[in-house]
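Working notes, structure below.
Yeah, one chain of the complex is gone here, protein chain that is, but the others are all in their spots.
Chain IDs A, B and C follow the sequence of writing; residue 1 opens each chain.
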Amino acid sequence: MFFTSDNAAPVPREVLAALAEANTGYTRGYGTDDLTARVQDRLREILAAPEAVVYLVGTGTAANALALAGFCPPWGAVFCHELAHIAVDECGAPEFFTHGAKLVALPGAHGRLTPDTLRAAISSTGGNVHNVQRGMVSLTNVTEAGTLYSAVETAALAAVARAADLPVHLDGARFANAAAATGALPADLTWRAGVDALSFGGTKNGLMGVEAVVFFDPAKAWEFELRRKRGGHLFSKGRYLAAQMLAMLEGGRWLTWAGHANAMAARLAEGLAALGIGFLHPVEANILFPLWAPGTAARLRAGGAAFYDMPAPLGHESARLVTSWATSEADVDAFLALF
Amino acid sequence: MFFTSDNAAPVPREVLAALAEANTGYTRGYGTDDLTARVQDRLREILAAPEAVVYLVGTGTAANALALAGFCPPWGAVFCHELAHIAVDECGAPEFFTHGAKLVALPGAHGRLTPDTLRAAISSTGGNVHNVQRGMVSLTNVTEAGTLYSAVETAALAAVARAADLPVHLDGARFANAAAATGALPADLTWRAGVDALSFGGTKNGLMGVEAVVFFDPAKAWEFELRRKRGGHLFSKGRYLAAQMLAMLEGGRWLTWAGHANAMAARLAEGLAALGIGFLHPVEANILFPLWAPGTAARLRAGGAAFYDMPAPLGHESARLVTSWATSEADVDAFLALF
Amino acid sequence: MFFTSDNAAPVPREVLAALAEANTGYTRGYGTDDLTARVQDRLREILAAPEAVVYLVGTGTAANALALAGFCPPWGAVFCHELAHIAVDECGAPEFFTHGAKLVALPGAHGRLTPDTLRAAISSTGGNVHNVQRGMVSLTNVTEAGTLYSAVETAALAAVARAADLPVHLDGARFANAAAATGALPADLTWRAGVDALSFGGTKNGLMGVEAVVFFDPAKAWEFELRRKRGGHLFSKGRYLAAQMLAMLEGGRWLTWAGHANAMAARLAEGLAALGIGFLHPVEANILFPLWAPGTAARLRAGGAAFYDMPAPLGHESARLVTSWATSEADVDAFLALF
Partner (left out) sequence: MFFTSDNAAPVPREVLAALAEANTGYTRGYGTDDLTARVQDRLREILAAPEAVVYLVGTGTAANALALAGFCPPWGAVFCHELAHIAVDECGAPEFFTHGAKLVALPGAHGRLTPDTLRAAISSTGGNVHNVQRGMVSLTNVTEAGTLYSAVETAALAAVARAADLPVHLDGARFANAAAATGALPADLTWRAGVDALSFGGTKNGLMGVEAVVFFDPAKAWEFELRRKRGGHLFSKGRYLAAQMLAMLEGGRWLTWAGHANAMAARLAEGLAALGIGFLHPVEANILFPLWAPGTAARLRAGGAAFYDMPAPLGHESARLVTSWATSEADVDAFLALF
């Protein structure tokens, strides 16, 4: 009954097996090894993006901040949702890697930006030397509210960016959950919709600490490599990141694992709804924000459940529950049984 | 016969075993897990530094750059050897993390700084608003030339820094090799000698990508944690870094592994010397710079050996050979047999 | 009838005379000249702050950004009003000079922050390593809406900052107008109220381009000097900045000039009010935001008036009018005659 975060879970045995298998003989260093090349190929294939450049880093914050820095100048504004991880959970990493860009945090119901809000924010920014300039747009899918952007919604937002000549980044720390939940093609959720750079998450989906950064246009590859090295994010033993990512990508496991997490969230949501419990946000992937009666959290914790509290409207309590590849039906049912 | 770098080797089976063992159940995230706490305790014990703060990161460049940033202001000069990794191999990471400090790269035979050179450089820096100011000193042990600083030599250099009120960083990417080769107590090579911050290497000594940063004075802990997060170097699943580091620290394995690497280098050096081959630098740890006849490198490579070429005096060829925990006597002997 | 900005006006003849007078003989450079020393003494006297350190720079943006950088770390949040010059009119200079701090722009009627808003923003920031941390508070007096903070209001806001252990910056680009309008002692509007750093404006009050930065605690002096030099803001010929500032400070001219600007704004406000015209914000210093009928701006411009348009509620037009030391009663009356 551990629902604090999808990064609290262990890793699937396939990941350990892949590490063991990769652990033979000598390899070239710094991401020039064969396993890294295989990951890159595999991810290009999954994304139907044969020209894309793919890099592995160790954390989602690194992936996001490096991706943003590849596009947004120091005097640029990054338009994002006010709940975005880059805006509230990275201790200013985007500002650090971009050398001072300004995050413009926009409201939007259930963690989602709307084209109108985005358009208005862009058009009221820049245009003279006194203001920061329009820099780029960063979306998050699955959103921090546990909701989704469909391919069509992504394209609508990217079109607003495009109209202002702005590149688009997608924070896909839970991209697998988004792909599994929407059933959309990875390409349709990214480059075909107008996304230029993707943080493709592995850690929350079962890896020890591996994320991919994908640039759909290879022109920025070399600059990215320099920024990555300079940021201390180039691993000498690339094979151990690659082996994990490959274990996740092979055989569609990335979707299987994320799909399982989503299914467990759905089971939990149904169970809670059956108990008359509502939600702050629609449950669309693997994160739930139940809205329950005061006192509930304490009772659940006394029963052994772990999760984070969330601010709630007066007279309610709220929490954040996250499921993962490791969540079992038994976990869910035991949690529900606490009510 | 793979001598390109100690980071080209696989990891010992104990590391994989530790990962497997760590892979059970849920844990708290972001370095607040029990395994991380155990690593911290163990390293404090090894360093006889009960007050020290210990952090795990994924790369040596991150460890170095974050350690420097913790002490050196943007307008500071970092005094280091001209071969130092921070000066030539990190694509400006120290400049990035310190927000623009200037690396003052000093000469010194066999990769070692002397107190006189250091003192002269410090005294000719700073003192008025037009120059960058004296910031800190960074030493490397094992040096990039494969040589060592004894505890006494470290203390002599740190005393020069201290006299100018400058903090001292030690890049110990191969600290285990230095400790094994000198036989000195870790404390004598670090804080007792006057070192304030230590990059304690794991990756070159057999881990997948784990380094520790140690600050002997805990006053800078919180600032470091913010810099680490902001740099994208805080891993959510800390246990997988900690498990590896712990596997290396338990039972003195860190010294055993490094000692083995040193012994293989010594065996190689003896074998080469017996063939009449000299060296650019004394062989004191696990790196060799043989100076051999033109054409040798090509012949060795044809025989299956791998290593990097190095600039050499006219009429010679040179190379860099690095041994590791994984180098076997058979590797060494097969290499020597190629002559 | 030129009301675009107080920086569009020429400078009083006393400023030119002071430059001419200063233009004799050789002087020491880089702010170590006698005139600079006299300015520093004079400003300390005016502020009743004998320990304060005083520096001259060329622009208000430099003054603000350097003052903020002296207090706020790269991972800090600067709490300010959403109209603050540092937030919207400096192209990210604060982010540049602080190496990436985040400006938290807060709402507040008529350009003024309230203690409650400030307290809430501070308390919802920081506290864990994932967020940016509480950095400092920056107030503006005269505000960008042309309103004032009294000494008591300043102290109330500074007390909120103080309670969270945060330093306070005051952007006083129009500090003279605030002092003249409130009649408060400069000390009561600054350090006695809890202000740590003051940008003391000269340019908008009649100088060619000279601002003072005042730190009430001299402990940060040397760091400031390094930041100033590093930012390219240390002038070799300090006498020409000092002479101007001194001309403004001597004989209370700084208050006379600003008081005149305020009086002209009051005359204008009365005239407009008599015409039935209201204002977006109370007219308290030298900036007016009239709210007039659609078509008015075009008519006034046709008559020769110059000013900026401002966003207005539906069915209205608004503008920003700024008076200065150079505005004459005739200017005001001619403008009013256009109605």
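Criterion: a contact is a pair of C-beta atoms (placed from the backbone, for glycine too) under 8 Å apart; a residue touches a chain by one contact, two chains touch by 3 or more.
As the structure is a prediction and not an experimental result, all values here were calculated from the model.
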| item | value |
| --- | --- |
| Option touching the unshown chain, where A:81, A:192 or A:230 are the choices | A:230 |
| Candidates C:9, C:103 or C:321 - the one touching the absent chain | C:9 |
| Candidate in contact with the missing chain, chosen from B:28, B:42, B:99 or B:301 | B:99 |
| Contact partner of the left-out chain, one of B:20, B:88, B:164 or B:263 | B:88 |
| Positions on subunit C where the hidden chain makes contact | 2, 4-5, 7-11, 16, 19-20, 23-29, 57-63, 65-66, 90-93, 96-97, 203, 208-209, 226, 229-237, 240-241, 306, 326 |
| Subunit A residues touching the omitted chain (full complex) | 30, 73-75, 99, 129-130, 133, 223, 225-230, 234 |
| Interface with the undisplayed chain - residues on subunit B | 74-75, 88-92, 95-96, 99-103, 129-133 |
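The rule is short, and it goes like this: only the chains that are shown with their structure count from here on.
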| item | value |
| --- | --- |
| Common touching chains of subunit B and subunit A | C |
| Interchain centroid distance [CA atoms averaged], subunit A/subunit B, Å | 34 |
| CA centroid of subunit A to CA centroid of subunit C, Å | 42 |
| Averaged-CA centre spacing for the pair subunit C and subunit B, given as whole angstrom | 51 |
| Multi-chain contact sites of subunit A, meaning residues that touch two or more partners | 90-92, 96 |
